[in-house]
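Let me begin by handing over the structure; questions about it come next.
Apart from one protein chain that is not included, each protein chain of the complex appears where it belongs.
Here the chain labels run A, B and C in written order, and each chain numbers its own residues starting at 1.
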Amino acid sequence: MTVDSADSTAAAQKAQPPRKRAAAKKSAKKSPGKTAAASGTEQLVQLLTPEGERVKSAEYDKYVTDITDDALRDLYRDMVMARRFDAEAVTLQRQGELGLWPSLLGQEAAQVGSGRATRDDDYVFPTYREHGVAWCRGVDPTNLLGMFRGVNNGGWDPNTNNFHLYTIVIGSQTLHATGYAMGVAKDGADSAVIAYFGDGASSQGDVAESFTFSAVYNAPVVFFCQNNQWAISEPTEKQTRVPLYQRAQGYGFPGVRVDGNDVLAVLAVTRWALQRARDGEGPTLVEAFTYRMGAHTTSDDPTKYRADEERASWEAKDPILRLRTYLETHTDTDAAFFTDLDAESETLGKRVREAVRAMPDPDRMAMFENAYADGHALVDEERAQFAAYQASFADGEV
Amino acid sequence: MTVDSADSTAAAQKAQPPRKRAAAKKSAKKSPGKTAAASGTEQLVQLLTPEGERVKSAEYDKYVTDITDDALRDLYRDMVMARRFDAEAVTLQRQGELGLWPSLLGQEAAQVGSGRATRDDDYVFPTYREHGVAWCRGVDPTNLLGMFRGVNNGGWDPNTNNFHLYTIVIGSQTLHATGYAMGVAKDGADSAVIAYFGDGASSQGDVAESFTFSAVYNAPVVFFCQNNQWAISEPTEKQTRVPLYQRAQGYGFPGVRVDGNDVLAVLAVTRWALQRARDGEGPTLVEAFTYRMGAHTTSDDPTKYRADEERASWEAKDPILRLRTYLETHTDTDAAFFTDLDAESETLGKRVREAVRAMPDPDRMAMFENAYADGHALVDEERAQFAAYQASFADGEV
Amino acid sequence: MAVQKLPIAKAINESLRTALDNDPKVLVMGEDVGKLGGVFRVTDGLQKDFGEDRVIDTPLAESGIVGTAIGLALRGYRPVVEIQFDGFVFPAYDQIVTQLAKMHARALGKVKVPVVVRIPYGGGIGAVEHHSESPEALFAHVAGLKVVTPSNSSDAYWMLQQAIQSDDPVIFFEPKRRYWDKGEVDTDAVPGDLHKAVVAKEGTDLTLVAYGPMVKVCLEAAAAAQEEGKSLEVLDLRSISPMDFDAVQKSVEKTRRLVVVHEAPVFLGSGAELAARITERCFYHLEAPVLRVGGYHAPYPPARLEDEYLPGLDRVLDAVDRSLAY
Partner (left out) sequence: MAVQKLPIAKAINESLRTALDNDPKVLVMGEDVGKLGGVFRVTDGLQKDFGEDRVIDTPLAESGIVGTAIGLALRGYRPVVEIQFDGFVFPAYDQIVTQLAKMHARALGKVKVPVVVRIPYGGGIGAVEHHSESPEALFAHVAGLKVVTPSNSSDAYWMLQQAIQSDDPVIFFEPKRRYWDKGEVDTDAVPGDLHKAVVAKEGTDLTLVAYGPMVKVCLEAAAAAQEEGKSLEVLDLRSISPMDFDAVQKSVEKTRRLVVVHEAPVFLGSGAELAARITERCFYHLEAPVLRVGGYHAPYPPARLEDEYLPGLDRVLDAVDRSLAY
């Protein structure tokens, strides 16, 4: 399958001043209606069909020549483990162990494909849903749970795995990633940076500014947009009327849409984009066209705003299923691989469950810590007052 | 001359993943260098050459068929009057009558062409440099001087001429224009809105968000970017590495670059874009490629950051000169027209000068007025205290 | 319908419904306010009844939401904008502070920008970062804005009506942890002044001033103190800009003691202004310095610590005791 990121749709949008474009006729005034943005029928980089068939790509096959059947099984394992971990977290939330959980269900290929495309010395700036990327970076999954349990606001050292903290304010991490990448370039390092964000986030001014800065400074950053079709209850049409990958062109760098449920294609495209960055060719936008199969978070009730059939139609494109079909049909992967993996993933679930339950509440004095690196007189004063106040209870004074 | 807004440059930027693009080779890492952004050699809509020759345009001629020689003389007059007014304001600033003045010198065609393209019922959201647009809208030029004299922060009723107040915070008016246009659409009115902004402003998140909102709601708004090559001391390369008009495509609406020093072309292109808006075809980006011939403002010293030759090269493209050449060569405009106009513009200068000098300082109590429409207890309290304090001097108490 | 018992969230919903009904220029805008009815269901059913043209799901961009609301207001609309959570208002801060707050004055009164910005605020719901903050002082310091916050269903209904009718921009802070607290709403009542404080409970020994979510805590504290024989007066401030200093002064002239309670950090919080102003007005009346109970000068803590961070009954009573000890 071929890709042409500045594809025919973009061409069709060329300004044709004197003629009226069919796509924007009068009726559009009231409501632009279902646009190309969410159709998913755009030219899409795909190496593995939903039916588990490998398709050739003149442009991208070369980025996955090293992906042996073993490597495919590894990717499969990553996706299964990510999904299992995610499911455990959802359960833990239902059981009251976590306050909230944003599930990655359905986005495993987008996350594992891109996460595995990164090199150790690359740096990752996630949103709050990149559990699969965290997995690929080697972050202990239990570390991700602290903030959703409410024991901290970010429970890992970003520099251990070059995996930044989750960022909740939509879009702001794209600027951090760009700045980090500017620093990488200054250092003359040949590593790259990848910034994750969502279809909803694409509307934030910060994301646009990150495109501008990265283009102007030719920063080695890949903007990885997981278009999972929804920003809570809003479909992508509420954010854009053309496919999101096209956004990049107007800022002077390439954008590509990849089948976000095809782990191999995501791996290939992200590798290509990261290599561009490392080679000094600047930013790239990758739009991984995928689907959020679950609720926005455990607080959300998607039945309020989307039809069951939509979800059902995406089940046929399940990222794990399609690789499994391929492995079963085209490789000599035996049944034991799958059963062993099931067992392994169950072990992960158990470990996570136990770790969460054992996770202690933070000491109350922790709220005064780390507000400042060099200290602050008012914090010191308030800490002391608070300690004295607490002590008054211990002393039985109150 | 033809136009193709999604032109060959855009095509050249198509992602060509596997090959490295010449335009982004390794050396680019250090500094992207002079890019196409400021080259001005992009395909440009032009109806009148710098030499004053009329060129044909299959697409745009039809938008100016009503422009008779008389109408051309009117446009010429507008530009001369705008320049004369502007020069007077610069002088008044030098004389200490104004605190500051942002000169429009060189941008007369961009402003008069677009300003004259608007209908009375259209609405205009300017930046702070649109004195020529204000002129076309019928705003008394002396009203523009109040804020630069420091007697008010906006001295006209926006609804008198459908010309909003000047906005100093870069880019924010593009969102107001978009919201206003959303309201126009809700009202079912067939008028349009035009938002002015600069090349520098194109980097602001607000401008990007206005593109998103206007596209999603198909708002009848024209984004009119005067790319005058400079944002104070920064050339356009510090804001973008591709021509700005291309920005629109990625948001799903057309962008066109027009010769901003060609009043006829600007008129035609803006009419086209406004008509699209009125016809329910949504937003358009017009990039008027022009040049700021003066300093950024009277506080600025451009010799610090740009070469004299650059300015000199643009003098040959002077928007007034080229129309004058055309009028002298291709129409029966007689010398009296020009001398009469000189006299008329001098009268304007004199009127402005006198009006400014006669402009009274505001009453000191004015600072408490209009902070709120419905009043505010604290303002009332402070006003009373201030009045009493002032009275204490009058009483000779201090 | 006259008198109904409604949770605050539903009272706001009813108030929006009334406003949409009464004035075709009223619009409701924000992220997820339409089909979903808002993440707190505050706008539930409104899009269904008033259509997508009036109850508008916006792109995910707060500056855009407020900026376009300003434009709509200039066109004659009265947009009621929802910011999903307190911590997400900051991308819109520039539009609010430099444009919304100043446009009426900039135009010498020639234009009005009657935009209401609804912000669910405050903690106590066990949420993740950015979902529990109380940034009201950051708006109240800015001239041109009005800042109000109801503490009960009746005020939620009526204060929102008044905010929407106001020709000034109003930042309307909703105490999200009280959304499900029920109270009577009389939709035929004649509401009091939007910017006046009310005495929520009378008392003689000390004045507690609170607003929004902390009114309940202070009423509980007053009840507890009562048992110990202390008579606390509780004032519900309701309006943070302007602040009803007269009402507080009147109460303090009687009780001679003042404790201010809010969730926001104490440092430069609204309690600072109350303390400064009331001390100036009641210098010879005060038996004790104005004491303040509020958040600490540290980022809002993770949920498992918020009970320690937020003022609760004990911390309020501790301040009361300290004040009475003077």
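The rule is short, and it goes like this: a contact is a pair of C-beta atoms (placed from the backbone, for glycine too) under 8 Å apart; a residue touches a chain by one contact, two chains touch by 3 or more.
In this text, all values refer to a predicted model and were calculated from it rather than measured experimentally.
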item: Neighbouring displayed chains - absent chain, whole complex; value: A, B, C
item: Candidate in contact with the missing chain, chosen from A:Val64, A:Ala82, A:Leu144 or A:Met182; value: A:Met182
item: Which of B:Gly205, B:Gly260 or B:Pro319 contacts the chain that the document leaves out; value: B:Gly205
item: Contact with the hidden chain (one of C:Ile8, C:Val33 or C:Ala137); value: C:Ala137
item: Residue of A:Val112, A:Leu144, A:Ala192 or A:Val216 touching the missing chain in the full complex; value: A:Val216
item: Missing-chain contacts mapped onto chain B; value: 30-31, 99-100, 146-153, 168-170, 200-201, 203-206, 231-234, 238-239, 299-300, 304-305, 361-362, 364, 366-368, 371, 376, 378-379, 382, 386, 389, 392, 398
item: Positions on chain C contacted by the hidden chain, ascending; value: 63, 87, 90-91, 93-94, 97-98, 101-102, 105-106, 129-130, 137-138, 140-144, 241, 264-265, 267-273, 275-277, 279-280, 283, 288-292, 296-299, 326
item: Chain A residues touching the omitted chain (full complex); value: 152-159, 164-165, 167, 169, 172, 174-184, 186-187, 205-206, 209-210, 212-213, 216, 369-374, 376-379
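Note that only the chains that are shown with their structure count from here on.
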item: Of all other chains, the one whose Cα centre sits farthest from chain C; value: B
item: Chain pair bearing the highest count of C-beta contacts; value: A-B
item: Geometric centre distance via CA averages, chain C-chain B, whole Å; value: 41
item: Rounded Å distance between chain A and chain C, as computed from the means of their C-alpha atoms; value: 36
item: Junction residues of chain B, two or more chains touched; value: 205-206, 209, 212, 216
item: Overlap residues in chain C, where contacts from two or more other chains coincide; value: 53, 58-59, 61, 63-64, 91
